[in-house]
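A single protein chain has been removed from this complex, and every other one stays in its place.
Which chain is which? They are A and B, in the order written, and residues in each are numbered from 1.
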Amino acid sequence: MGIVLELEKITKIFPKVIANKDVDLKLEQGEVHALLGENGAGKSTLMNCLYGLYRQDGGKIYVRGEEVTINNSDDAIKLGIGMVHQHFMLVPELTVAENIILGLKSAKEPLLNLAAAEKKIKALSDKYNFGINPKDKVRTLPVGIQQRVEILKVLYREADILILDEATAVLTPQEVDELFKVVKKLTKEGKSVLIITHKLEEVMALSNQVTVLRDGEVAGNVRTVDTNPTELANMMVGREVLFEFEEKEMDLKEVYIETKNLKVVDKKGVTRVNDLSMKIHGGEILGIAGVDGNGQNELAEAITGMIPFQEGSVVIKGVEKTKLDVRDVYEQGVSHIPQDRHHTGLVLPMSIKENLVLTDHYLEPYSNKGVFNKDVVDEHGAEMIEQYYIKAPDAGVPTRELSGGNQQKIILARELCREPDILVAVQPSRGLDIGATEFVRQKLIDQRDRGAAVLLVSTELEEILQVSDRIAVMYEGEFMGVVKNGEASISEIGLMMAGTRRSNIESQGEVE
Amino acid sequence: MGEDNKKSLGFASRINWSGIVTPLIGIALGLSVGAIFIWSQGVNPLHAYYYLLEGSLLSWASLSGTLVKTVPLALTGLAVLYSYKSEIFNIGAEGQVYMGAIGATIIGINFPNVPAPLHILMVLVFAGILGGAFAFIPGYLKAYKGINEIVVTMLMNYIALYFLSMIVQGPLKEPDSFFPRSVPLVDTAVLPKLFGSHLHIGIVFAVVLAIFLSWFFRRTTTGFKMIAAGHNPNALHYAGVNVKMLLTKVMVVSGFIAGAAGAVEIMGVHGRLIENFSIGLGYDAIAVALLANLSPLGVLLSALFFGALKTGANSMQISTGIPVSFVYMVQAMVILFVVASKEMPRIIAIYNKRRRVKKNG
Partner (left out) sequence: MGELASVIFTAEFLGNSLRFATPLILAAMGGVVNERTGVLNLGMDGMMLIGAFSAFAGSYFTGNAWMGVLIAVISCLLIGLLHAFCTVTLVMNQVVVAVAINTFSMGLASSLLRTLFGTSTSALRSPGFENIAWPQALQDLPFFGPVLFQQTIFVYIAILAVPTIWWVFFKSTWGLSIRAVGEYPKAAETMGVSVTKVRYLALLFAGAMGGLSGAALSITGLNTFIDNMTAGRGFIAFACIIFGRFHPVGAGLGALMFGLAQGLQLRIQTVGIPMPYQIPIMFPYIITIVLLVAMGSGSVPAGWGTPYYPDEE
């Protein structure tokens, strides 16, 4: 077995950060090599250099022993390198076959020769048990199948080095299992696979060798059999992880927010939240666990009025409503930390102080009869920067120029300074470094301790386990079970995430 | 687009140098390209530009002519700017101006016994309502149905154009007249002239509106929301603002201003409805707003510049033979250069990166 791919001292510098510094990596033929690191450790940048989407500022790439220059994805494909992107690079309006042959010369150029391609794709699909119809439009396929189309795309080009970028992020546990089987079959046939991930279990289950990246540099390189998750975790973050929060027995207040038989159907007609009832008391955190895309976001958005719901009702502090207005909800004392700070949380080109009043700009003292009180807004900005340790020269800086952690702190400051009775937080620490993550989680706990009802949606089970008082596991729009934190084992929660009802796991436990 | 400018809005009050320098560079480059054309015609560009200047600014007669042309450019430019602050491209100002003109005529040829100031106000409001109603359609479709406003406004411009043509040859046609035109407005609906020239009081409207909008976008919560909606409507929605309603209103107000601009043109210049009275004004207004770097006060200056180009071109043609239509080329070049130079920092960054990479590779 030889080395099919070697990266030597790869360095990539962006205007403000060094994304990769002197990164070395060797991929052996027929093996699975894991590139492990936290979000922002520089994994994706490294792979984009390898795939020709970026060009490295320093270092060399060798493929099968020969130094190569990869200027674009075309070069990478010619070298037999294929990438399965985290965000699928599929054109939804095209068919599977069209997506796969896109960019390739056909045998009858310029004739498309779709029939021949469809035949070949079908054969490939059968070989790996993909069950794909080449004539289907990609947009009609479920996520797991779309990923297989991505893999087929690479196989069709006869790549023998496959890069899988955060391949399990959007999959259900079952789909993950299927994917693992596929990867093992690929390596058995002599193909080499590089997986990029931040999930330890994935590394342990699948890889032969691990390279750990931290802050753009290699923090370690070991055979998987010679290591364990704790050691890898330490390499990843550079210190002991798993910060513990002080456990506190809270006096529950009355129910602050409640849903009754809530049903949300999205624009495509898919039921996202199905007949869901829940209650959250003041002084508790209800953590909603689940694989991404099982209706958690829709639940959060429905109870804040962001999206309409079709059936059922939401009761906020005793007032029952079947239709919500966002501003009205906020005025009832609800605060909302939306899931995507760039997309929905901040107006990036605007300044910190302007973003800090985005929700309450129309209220006194920030403004009066529609005209801003400039001084108040300025002072508020300075105050929040100090209180929330936002690292910025002043409150007039556009939020775009700040790091992810500082951006998230602005949202926290904006939403928490209103002292909400109900806090809805969706993926509040996604993409943040350890320090910022800890800060965010502490703030959630502070809110609970202050007596607020907190709904936390997170796909990081670790986060849920750390801060929640109760845990609800959501699968296809329904709660598979609601348990007190500590009452269910991780494997039980895992089963529920995969769609097994708690009542079927053991015949005890009452769902509130 | 105009991001640097918008960034400094809100509450900041520092002077935005790039917002001033960029348009000047654009004008200089645009005039330079124009000079090449003039030179190719065997004319000394300096001579030609002198006549252009003389015919547009250097005497009261020419200056007042320039200002008369400046008024519709400034008002329509402000209409375009208003919606563009929310990143809505109102290509439809053209049609809204026509609708405003029709509204102005309906009110302006009636009510002879109403006092002049009230009559003028009635005309402006009714014209604005027609323009706003016309803009409501693309605004609503954009906000609630996600339909591209550029396409809809572009189509509606033609509907307005032919509608005006139909009206002025039909119900509003002056009886027994050979020309497709309405009867003159009654005296009370004609805008007072200033200093015994053709310049009318519309110039005051434009200046007042520009000053108001400048304050509006810097200090009011509505202006703040509009700019935020332009950058990231989702974030604003998540912050509890009814963005769809907001964007619809933005379009309606933009149409209102454009409609009122049409009314001012009818009341101040033509005195009656005529066909094709303002062809291309909506497109010129886009140029005005862009050259102004989306600053309301800047609109006054850029409208003055384009107004001067149009007015001075006549005397340039008489003295040097350079056709009047030449100024359109200058206008186009100015806009291309202004917009290109605003994008320059980012473009340079992209290409620098490539070069750096090549060196290493």
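The rule we apply is simple: a residue touches a chain if its C-beta (ideal position, glycine included) is under 8 Å from a C-beta of that chain, and two chains touch if they have at least 3 such contacts.
Keep in mind that this is a model prediction, so the values were computed, not measured.
Engineer: For the chain not shown, which residue from B:Ile27, B:Ala206 or B:Leu290 touches it across the whole complex?
Structural biologist: Final answer for the missing-chain contact: B:Leu290.
Engineer: Looking beyond the chains shown, say which of A:Val4, A:Ile61, A:Met83 or A:Ile195 touches the absent one.
Structural biologist: A:Met83
Engineer: Taking the full complex into account, what residues of subunit B touch the chain not shown?
Structural biologist: Against the left-out chain, subunit B lists 1, 37, 41, 89, 91, 137, 141, 145-148, 150-152, 154-156, 158-159, 162-163, 165-166, 169-170, 283-284, 286-287, 290, 321-323, 325-333, 335-336, 339-340, 343, 346-347, 349-350, 353-354.
Engineer: What does the interface between subunit A and the hidden chain look like in terms of residue numbers?
Structural biologist: 14, 51, 53-54, 72-74, 77, 83, 85, 88-94, 98-99, 101-106, 109-112, 153
In the analysis below, only the chains that are shown with their structure count from here on.
Engineer: Provide the C-alpha centroid distance between subunit A and subunit B, rounded to the nearest whole angstrom.
Structural biologist: That gives a centre separation of 45 Å.
Engineer: Where on subunit B does subunit A make contact in their complex?
Structural biologist: 3, 6-7, 10-12, 219-222, 224-225, 227-228, 231-232, 234-242, 349, 354, 356-358, 360-361
Engineer: In the complex, go through subunit A and note every residue touching subunit B.
Structural biologist: Listed in rising order, the residues of subunit A that touch subunit B are 15, 55-58, 69, 71, 306, 326-327, 329-330, 336, 338, 343-351, 353-354, 358-359, 361-362, 367, 370-372, 374, 377-378, 396, 398.
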